[in-house]
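Below you'll find the structure, written out as structure tokens, and then a few comments.
With one protein chain held back, the other chains of the complex are shown just where they sit.
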Amino acid sequence: MKVLIIMGSESDKPVMQESQNHLQFFGIENEMVVASAHRNPDKVREIVVNAQSQGYGVIIAAAGMAAALPGVVSAYTSLPVLGVPLDGGLPGGIDALYSIVQMPAGLPVGTLAVGKAGARNAAVLAARILALGNKQIAERVEAFKQNGYRI
Amino acid sequence: MKVLIIMGSESDKPVMQESQNHLQFFGIENEMVVASAHRNPDKVREIVVNAQSQGYGVIIAAAGMAAALPGVVSAYTSLPVLGVPLDGGLPGGIDALYSIVQMPAGLPVGTLAVGKAGARNAAVLAARILALGNKQIAERVEAFKQNGYRI
Amino acid sequence: MKVLIIMGSESDKPVMQESQNHLQFFGIENEMVVASAHRNPDKVREIVVNAQSQGYGVIIAAAGMAAALPGVVSAYTSLPVLGVPLDGGLPGGIDALYSIVQMPAGLPVGTLAVGKAGARNAAVLAARILALGNKQIAERVEAFKQNGYRI
Amino acid sequence: MKVLIIMGSESDKPVMQESQNHLQFFGIENEMVVASAHRNPDKVREIVVNAQSQGYGVIIAAAGMAAALPGVVSAYTSLPVLGVPLDGGLPGGIDALYSIVQMPAGLPVGTLAVGKAGARNAAVLAARILALGNKQIAERVEAFKQNGYRI
Amino acid sequence: MKVLIIMGSESDKPVMQESQNHLQFFGIENEMVVASAHRNPDKVREIVVNAQSQGYGVIIAAAGMAAALPGVVSAYTSLPVLGVPLDGGLPGGIDALYSIVQMPAGLPVGTLAVGKAGARNAAVLAARILALGNKQIAERVEAFKQNGYRI
Amino acid sequence: MKVLIIMGSESDKPVMQESQNHLQFFGIENEMVVASAHRNPDKVREIVVNAQSQGYGVIIAAAGMAAALPGVVSAYTSLPVLGVPLDGGLPGGIDALYSIVQMPAGLPVGTLAVGKAGARNAAVLAARILALGNKQIAERVEAFKQNGYRI
Amino acid sequence: MKVLIIMGSESDKPVMQESQNHLQFFGIENEMVVASAHRNPDKVREIVVNAQSQGYGVIIAAAGMAAALPGVVSAYTSLPVLGVPLDGGLPGGIDALYSIVQMPAGLPVGTLAVGKAGARNAAVLAARILALGNKQIAERVEAFKQNGYRI
Partner (left out) sequence: MKVLIIMGSESDKPVMQESQNHLQFFGIENEMVVASAHRNPDKVREIVVNAQSQGYGVIIAAAGMAAALPGVVSAYTSLPVLGVPLDGGLPGGIDALYSIVQMPAGLPVGTLAVGKAGARNAAVLAARILALGNKQIAERVEAFKQNGYRI
């Protein structure tokens, strides 16, 4: 199973590249796509609705400010969705953090720390999830741990 | 032109009833509908995409916690969208406030105060907007002012 | 109908220029004026009381710190008032945000995001409002959308 | 010299009664008036512009939420203005606090604590100010201190 | 694979019961255990180190105040760890939220909303994760969705 | 009557110089002294207890972080005390702001904005206070107003 | 060595009784005294300056709102000072927390959690400190641990 990294803006790429780098360490196929819940809601819908049938197992969604993307992604899929709040609006990305973590009951987004630490951890958590059904990834997760949690 | 009041949950109705009461004072036809950006994204999409052709001129969108609804509504329409953050998650509804007001450039949500004051003011702002093209509403806006900003 | 952009200080101009640039994209006549609710309350009063008769349809009001201007503008007019909180006091402009969005019931200010995103969105929301009664602006709003919400 | 207590809403009276009770302990003539910077800007203007000529020496201004009143009062007078943030909007009255204390350079509002403690302290600070030119009040200020800062 | 629900205190049970109720709806075997990262660090260690070999596939960890438990659990396992911040210290459980979501790079905790909404969503996210390798759970996840995201 | 400017640290001088510059504009004799409520409590006590008899009419006290100085000054004098919260600890000086403005009932500190705006406004408020009993200062206060609230 | 518990107000006693109850469990002689850094600065000074010579080894200081007491106590003694922020002003006692924990370099206050948890922990930390030189207290600290950190 692959991991889909979806982010709201081209400008989020330098941070979310951290997710991709980590996924590659874990040997997890992945794709990065830019689609905004506000600017391209139908593109988001189409990508996410079809994600599972296209072989994705986990979706990492990242956005800043009024960060609706992760929650909207969770609405369009039954896959586990991991959210990464990004800086850019209120200091520390607190607006994005609250917009992502405070999902109402029923529609979960597993939220990571704001910014680069969160981008890395989203990939690690995706790896832990996929490792449940994939021995090779499980071995890479152990290698990551042996490596001091660094790639 | 009518006003559409859309809210994320049945439990938001007692607060959003304040919007409806005020719209009725201004003589503005309106409808209240419950549809969640997370639980019913396609319902939200369909209602909002068709709102303008159905005679709506302003949409009031209210939600609590990770309040994606107003922003998503703004994504599906070119009508002016007014947002009402609701209490229910973090104290004072600060999570909903940040989720609504901090929209990225291009997709505005005119945000009002958290809770009942905001629910009332969304209706008043809708009335001010529609009064630009409707003398009867304009007269009611003046009557509201003469009345000490009370209905 | 024109749009009036009023701001509390000369130093707010670089941010509010974003509003003007966007209004020009939408083909909306506008004027920028500096007048402080604290330093020039009578100037504010006079400008705002006469705004409607002078052909303005929407007022965008921007201020930082204890940002009283948007609320005071709302008190002196029945036009729709849009508020832009500006940075400059507490980090992230949180003081200006609370001073603008938390208006008491009866006197609405449709509040946008802090800073440049809000300055742009105030213009977009003004365009959406004026588009209700003006086909040319409505076409420009669609062009803006087709353009990826950029000017 | 008298003290004027001005507040934005009838509902603020129970808290601001604390100011009045304390002023009476200090033997300071005073008057309480309800006038909102948003609902009655011209009434506020008229009262405040004439306050000094009517024998007032200090103005205590109290408001909640987007508490513009104290700053607007400071704009219309050269008397010392003391501000009392009131609860009612965001938890702890933090919106009112920021709206009052963060005045831009040139227009001061001497801000006290949120709520009853602030209402009392506004009166005590007014007494300390008037005591500079009035021995009887100065004696009452000492009596207050001897009394354990209670009336 | 089973789900382990671990919480810091007996008093957390009424909230975390929501996780258990939801897991039962999804047909996921689970166990609730009380062990504090501060009061019983060695108990936590022993339970968590052995969780995978005991058949657990996901761990839900909940705590309030300085909520170290979810992070410590993540340190002792390679299983996916989901964190639920609980109220009890600072208003809204903001202390627990920051203590859980702001994990440093390498050690992820997928964090859910504060309180009951988070307790429910931790179970739903666990179900989505386990559904990747279990058709029966996948069917229950769809049933949950059809049921309006309620059990 | 003179104004005493007291601050907790040498490093506060560049900001508090703003107070002094403004007091000089108003023609108010003043003195700046560095004394910390924590490092030199007895020095603070001695200076403040004798301030009134030495001809001071108002005390401006400024400090950052756990800013106890303004409150302690208020405890040792019956003169009006104005507080200026300074940046240096938590972002925006929010720690100093809360430490100064939230004085318990009985011991007021009239608090101004954080940083330079507050330093200026403390001087302006001192001038407004002393103007009550001094025509020359009153004239300078009007000149300041005519000058656009600038020196 | 004894422990001195000093608090700003009679109304703090129900919370600080928790400190006393825990100190008694540890067999540590103690005394509770009410003295405010604002209302009784000289009383605070006298008590604290003499604390060491009177046999005290640790001072626990508790206050709410602009909680200057713990820092002022630290200024008047070389004993270790532990601070307990109390609720009563801003929600969650955040004003007291910042006023106590953010002490400038040189004058430490070891700060505990807001409210009852902090009141208990101040006693436990005092016991750990005194246990360094007193075997009986050390044994009671172990007994406390064996008892599940409860008295």
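Residue numbering begins at 1 within each chain, and the chains themselves are lettered A, B, C, D, E, F and G in the order written.
In the analysis below, a contact is a pair of C-beta atoms (placed from the backbone, for glycine too) under 8 Å apart; a residue touches a chain by one contact, two chains touch by 3 or more.
Just so you know, these numbers come straight off a predicted model, no measurement behind them.
Across the complete structure, the visible chains that the omitted chain touches are A, E, F, G.
The residue from G:P41, G:G57 or G:G89 that touches the chain not shown here is G:G57. Set against the missing chain, the residues E:M7, E:L90, E:I137 or E:I151 yield one that touches it, E:L90.
Not every partner is drawn; the one left out touches chain A at residues 91-92, 94, 113-114, 117, 148-149. Interface residues of chain E with the unshown chain, by the touch rule above, are 8-9, 36-39, 41, 45, 64-68, 71-72, 74-76, 89-90, 94-95, 98-104, 106-107, 109. Interface residues of chain F with the unshown chain, by the touch rule above, are 39, 65-66, 89-91.
Methods note: only the chains that are shown with their structure count from here on.
Interface equivalence for D-G, evaluated over B-C, D-F or A-C, points to A-C, where over half of the contact pairs coincide by residue number.
Annotation: 52 Å between the Cα-based centres of chain A and chain D.
Chain B and chain E have Cα centroids lying 36 Å from one another. Of all residues in chain B, those that touch two or more other chains are 39, 65-66, 89-91, 94, 101-104, 106-107, 109, 113-114, 117, 148-149.
Remark: the chains found to touch one another pair up as A-B, A-C, A-E, B-C, B-D, B-E, C-D, C-F, D-F, D-G, E-G, F-G.
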